[in-house]
Structures are given as structure tokens and as C-alpha cells.
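Here it is, the structure in full.
For this depiction, one protein chain was excluded, whereas all remaining protein chains were kept in their positions.
So, subunit A:
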Amino acid sequence: MSSPLLRFEDWTDPVPPAEREVVSLTGDADAARPPLLFVPGLGHGAWAFAEHWLPHAAARGFAAHALTPRPGGDLRAQVHDVVQVAASLPRQAVLVGQGAGALVVAYAMGRYPVRAAVLAAPVMDGWPTLWAALRTNPFGTLPALFGGRLRLSRKQLFGPEMPVDQAQQYVERVAARPRRELVTHEPPPRPAGRPPVLVVGSPDDRIVPRTSLDRTATRYGSAPLLFPGMGHDLMLDVAWADPIEAILDWLDKELAQ
């Protein structure tokens, strides 16, 4: 495992800067509350949070930001971008990652002492996730194994209650090109500082198996908070308000301590 102190790669080959798209809602922000930075998963952009979660968090007094991953960036570049944006915020930030974005957040926590972190439907274990994807959506997943596009299906991202045309609209916006390291990466580093970490997910998520959810939560010393009936895209599914409400309640409770 690489050392957190001796970062030869960062010293001799730093990640080149890139234009970063950050959507921010800071209007009603309460100065006592930390800023939130949302990190989307594979194929998603800041738009996925701008739909519901961003305005909802802003309405509750949090400065809310969402970052679009740089096109073609590997895991290292994505982590770099998240840490760069987090460090540019005026106060110590809370990171909220969804799907593969949760993996990026888990890595970023090793590089930046977050105020708190939320891993939503975290894609942390590559192999079980790949296996689940092959079972649910073999034709969408197989081409991605050979460098092609990953076609995520409506069934993978959303629960059964989601209206079909709405779901189809979102699915069309998703342009996923997974990299091999999503499966082969090392386990994420230990978080810097000792931040509180919340894991949320759905037992009916067709991408992240329940066992994987439990494993991730155990790793961060808690149990996952579950929202049955929802799909993988907790921030876009019909019941999007439930998880974000729970996340913000948890934050208020944690930060009060």
C-alpha cells in the first residue's frame, strides 16, 4: 500500500488542472453550517443533484455544491478534483458521494479532513457490483468490459414506482464509461482526521448488493441507513426526499456534538 506521507506520484507527476463544473446554491446558507459538496457517480453530472437534493439542502440552510467529474478522468484525477473543490470552499466541507462518487469520496477522505461524509449507495466493492450488473443487465454491461459504453437500465437506477418516461429521460442523460480501476482499485485509505461517516442505501438497489452496503458501513463503524423500495439513484428516484431529509437530520445531529 502506498504511504500517506511519501507521495512520490503527487510530487513528481501532479494531476494537471482542468476546468471544473461546480453547481452551487448558497443563497440561504446558514454560516454556522458547513458547506456540502455532492459528488455524482458514474455517468452522472452535477445535474443529478441539481434536480432535487441541492435545492432541498439549500432550503435547509446548507451551502450546497455539486461537482461534475472531469471527462475521461481516472480515479486519481477525480479524487484530486474533489479535494481541490472542497479546499476552495470557505469552511471545512461535508462530502456526499453517490454510487461510484462515494468511492471517490472515500479516497478523498484520505487526502482532506472532511467535516463529515455521506456515502450513498456506495460502489465500493468492484467484483460483487460487476456481478450484480451482469445479472440484472447483461447486454448493457458486457460491452463496457471490452472498453465500450456502459448502458445502465431503468431497472438498475430506479425503483418500480418511478414513472417510465421520467426514468427514461434520466437514463438517457447518463453517459457511463467505466474504467477498469472501478473494479480493481485498492481499498480506500483511512480517513484523515476522524470524521463521522454515514452510509445510506436501498436493500432493493440492483447495483450495490445489500452485503456490500453492510460491509462498507462496518468499515466506517456503523450500520447502513436503508430506504426500501428505492433504486440506485437515491437522489432522482420518486422518494428522493426521504434520504436527503435523513442525511441532513443526521448532519445536524452530528455537527451539534
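Just so we're on the same page, a contact is a pair of C-beta atoms (placed from the backbone, for glycine too) under 8 Å apart; a residue touches a chain by one contact, two chains touch by 3 or more; residues count from 1.
The rule is short, and it goes like this: contacts and distances are computed from a predicted model.
Novice: Just go with whichever of "NAD(P)-binding domain-containing protein", "DNA polymerase III subunit epsilon", "4-azaleucine resistance transporter AzlC" or "Spermidine/putrescine transport system permease protein" UniProt uses as the name of the absent chain.
Specialist: Per the UniProt record, the undisplayed chain of the complex is "NAD(P)-binding domain-containing protein".
Novice: In the full complex, which of A:26, A:88 or A:218 touches the chain missing from this view?
Specialist: The missing chain is touched by A:88.
Novice: Looking beyond the chains shown, say which of A:49, A:62 or A:112 touches the absent one.
Specialist: Spelled out, the listed residue whose C-beta touches the missing chain is A:112.
Novice: Touching residues of subunit A against the unshown chain: what are they?
Specialist: Listed in rising order, the touching residues are 3-8, 10-17, 80, 83-84, 87-92, 111-113, 192-194.
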